[in-house]
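What follows is an incomplete set of chains from the complex, kept in their original frame.
Read from first to last, the chains carry the letters A and B; within each, the first residue is number 1.
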Amino acid sequence: MIISTKKGTPAAELDRIIHEFEAKGLEVTLIRGTDYNVFGLVGDTTVLDEKQIRANPYVDNVQRVSEPYKKANRLFHEADSVISVAGVKVGGREKIAVIAGPCSVEGEQETIDIARQVKAAGACMLRGGAYKPRTSPYSFQGLGTEGVLDLVKARKATGLPIVSELMSEDRIDEFEEYVDLVQIGARNMQNFQLLKAVGKMTKPVLLKRGLANTIEEWIMSAEYIMAYGNENVILCERGIRTFEKYTRNTLDLSVVPIIKEKTHLPIVIDPSHATGNWRYVESMSLAAVAAGADGLIIEVHPCPERAWSDGAQSLKPDRFQHLVEKARQVARVIGRDL
Amino acid sequence: MIISTKKGTPAAELDRIIHEFEAKGLEVTLIRGTDYNVFGLVGDTTVLDEKQIRANPYVDNVQRVSEPYKKANRLFHEADSVISVAGVKVGGREKIAVIAGPCSVEGEQETIDIARQVKAAGACMLRGGAYKPRTSPYSFQGLGTEGVLDLVKARKATGLPIVSELMSEDRIDEFEEYVDLVQIGARNMQNFQLLKAVGKMTKPVLLKRGLANTIEEWIMSAEYIMAYGNENVILCERGIRTFEKYTRNTLDLSVVPIIKEKTHLPIVIDPSHATGNWRYVESMSLAAVAAGADGLIIEVHPCPERAWSDGAQSLKPDRFQHLVEKARQVARVIGRDL
């Protein structure tokens, strides 16, 4: 960590600062400049709080040199983590995982039907929302437990592991019992209470990036889950909020090489929520695979115009099948399978 | 609501769409254009889901004409709502409320001392975090229940109502019993489970705007709380996330006239979190009052460089007192008191 102090900071204050950091077990080097002085701190700086240091009126700026995360950090864990979701492996050189299904679970038979269709088209997991985060209190909020049980029946019928979003701590037992991959949605990426709670679960977690969160904050949220005991975290990019109006969000595919450089965790891309428009889903899926993503999560619905939510971004099963075939060919070019 | 359909949409499909909306009790007018057809829907469109309508492959675009909120909407509630926080009134032509205190509660005596200082300087409520949302799992997470009880003691000592952040449903009983104004933080603005839960509380709610949420989404989150039964909502702007690096967030003061135009709820400004730098807090506070805000929430700490969190944005008590005096003079220019 690098700390710069203002022109005219008294020598006594510089000494005081040095002693304070040394008392915390850090080595301190002072560089004297014409207009500024700079301290370099060496040691475990994850315990320091930049904002607190900045509170000193003589301090001008504080910069971290090493990343504020440890367990997620590639520096201390060189090999790719491969996460097993009820036997389906995600990450490393494993097959690229294709997760598909409806935005919302809409009933038992519908769910089983879609599960069969996406499996036939090449999906290896089934997604479906039973608890839905909706901007309006007047919109459909999901089938709840009934929806979770519909997914369980679809798993029984097809063998596909199931992925669903957890929105509150009071459903943790239900998810621990029934769901194979526990999704934390974008709006809850910094719901720290929920992160701590899933950190104590035994099931793997799919952590979506928040609408306006930096990659560093996203990794810190993974670090929360890992620090509380659950190291099976898969990251999922679903678009960030920008000024652009032709798409629902802006898909940030540069996260793929960055997550692989900074962490050892798998990275999955959600082109459906990112673009909000089924017309753009295939090209963004192929792009994600070419970029090196470890998985895709795609909304599929047999009749999008009658879907209970997010129909505009859902693919019909035949278009989804076409996408999977193309994506497999792209995967092979970069030495992966799908 | 206005729906436009693509060039070449078959007449039968246009008829089908018209019948579908009429079946929902809406009046439909069709405008035929050269390159597009447009439907105008009249009636209660809050029940419709734009994204679902957009799923129809013939639909090109969907635009709401009326706002998606009802209970918060000024159109259906002309008078300003005045919210009572343990007797202190916020909104309308009431005195501008000044809420002040430390970022985190740090102990009983410290809290009582700060409470006395901010009261002497002109504050009418005491703020303090007992449960802290922190980006890093390795940062101080708040004193919890002990912190809440320290606030209660400070209230007893000074008479100031207390404001504190609620981060999870399992603390609702505690907050219902002890806290006068329940804060929902920016990161939980779209934690819909928590919104529903505070919607059932009897205590008023201070709803902070999310880091990257539109004003409409923010009002929709207020609508959640109101729709679940709690109409005592105060909105709080605390800066939004932009590309700018010299401030922690960008304070959006234009929310003041907009919230007053669109809703009947009070609006409070938090310049401390918005700027992240105590040097900018006074000028942004005066600006907020001049803009017409109903309150300010400001971090004050007797020794910011030793604060357990967010010291960089905390004012010392004497600077806070100076701010209150200036703000009172500005308030009088626009016909308010403080």
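Everything that follows uses one rule, which is that a contact is a pair of C-beta atoms (placed from the backbone, for glycine too) under 8 Å apart; a residue touches a chain by one contact, two chains touch by 3 or more.
Predicted model, so just to flag it, every value in this text is computed and none were measured.
**Student:** What is the total copy count for the complex if 2 chains are drawn?
**Tutor:** The whole assembly in this structure file has 4 copies of the sequence.
Throughout what follows, only the chains that are shown with their structure count from here on.
**Student:** CA centre of subunit A versus CA centre of subunit B: separation in Å?
**Tutor:** 26
**Student:** Contact residues on subunit B for subunit A in the complex?
**Tutor:** On the subunit B side, the touching residues are 46-47, 49, 51-52, 54-57, 68, 133-141, 167-170, 187-188, 190-194, 196, 211-212, 217, 220, 223-224, 227-228, 241, 276, 304-305, 307-314.
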